[in-house]
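Excluded from the complex is one protein chain; the other protein chains are retained at their positions.
This part shows subunit A:
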Amino acid sequence: MGVLRAGLCPGLTQDMVQLLQSRGIKTVVDLVCADLEEVAQKCGLSYKALVALRRVLLAQFSAFPFNGADLYEELKTSTAILSTGIGSLDKLLDAGLYTGEVTEIVGAPGSGKTQVCLCVAAHVAHGLQQNVLYIDSNGGLTASRILQLLQARSPDEEEQAGALQRIQVVRAFDIFQMLDVLQDLRGAVSQQVSSSSGTLKVVVVDSVAAVVAPLLGGQQREGLALMMQLARELKTLARDLSVAVLVTNHMTRDRDSGQLKPALGRSWSFVPSTRLLLDSTQSSGSLGSWRVVCLTKSPRLPTGCQETVDLGSLGTPEQSPVFQGDHT
């Protein structure tokens, strides 16, 4: 909570602040926890004024409780489910990406995480006609690939151009730049500066591990704090703006067991509510385009479900959910 300053709330004058500071009460927390009768006696302020002040400060700084029924109503009206454009992924995600939640795709290098993100962006921009913000942190985004995906969907060039305009691309190569980008996004929404075509529905962060990995480990603990700051920004963004956040992450090898596991450690594993693992199928070797997607964390479906995805034909009608729905 904040430092006590004159004008923080009505009734708090500069003299009061100075008197309180001389008695060691510098922050709001100090004042709220202090024994007001004692403070009134020591500082020579009226008890009445102090109690009023405490009430106002508590009202101003405390968290606001929500009724569960209200929360449910709000969720019902504001949550949307966005299809990813890939039928097998939609099955694992229980119909698609949920707004208000963070979904994570984990995979080894070359397993297709960026391809899946590009496909989602193309589908949301073209199929669902909504805006997408793509935060690129490792240079994997090429607009020509998005164009290819769009061309596989529809031959109309105007539609392709329109869809491309709905995808905003920002590059952020370190953690502070990424936090700036998320802050800018909040500001832009608050000042209601948005393009006329559709609202922002998906934020793709590719990849989170690239900006956070240089910070973690070793003696410094700043890295962990920054990572959790980023996590908090993403989650509050998802909830407040009602967008679906899609992040990608690397894999590392566990020191003891030698197994592959998602990078960024246990602390990050609590951040996304859904986690998908992309793996190359052993049968076709590393040159094949088929990938096995496994659901490793989900609030809605049992984990361990697997589906296959063909990266070579992403975006084509055979992959779309409508087609796939007939085959179950």
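Here, contacts are C-beta pairs under 8 Å (C-beta built on N, C-alpha and C of every residue); 3 or more make two chains touch, one makes a residue touch a chain; residues count from 1.
Assume contacts and distances are computed from a predicted model.
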Hidden chain of the complex, named as in its UniProt record, picked from "Pantothenate kinase 2", "DNA repair protein RAD51 homolog 3", "S-adenosylmethionine decarboxylase proenzyme" or "Signal transduction response regulator, receiver domain": "DNA repair protein RAD51 homolog 3"
Sole contact to the chain not displayed, among A:Thr27, A:Gln41 or A:Ser154: A:Thr27
Sole residue of A:Ala34, A:Ala80, A:Ala152 or A:Leu179 that reaches the chain not shown, by the stated touch rule: A:Leu179
Contact set of subunit A toward the excluded chain (per top definition): 1-3, 5, 9-11, 26-27, 29, 48, 51-52, 55-56, 59-62, 64, 66, 70, 74, 108-112, 114-115, 121, 125, 134, 137-147, 161, 164-174, 176-177, 179-181, 183-184, 186-188, 190-191, 193, 207, 210-211, 213-218, 220, 222, 225-226, 229, 233, 240, 250, 252-253, 258, 260, 286-287, 289, 311-312
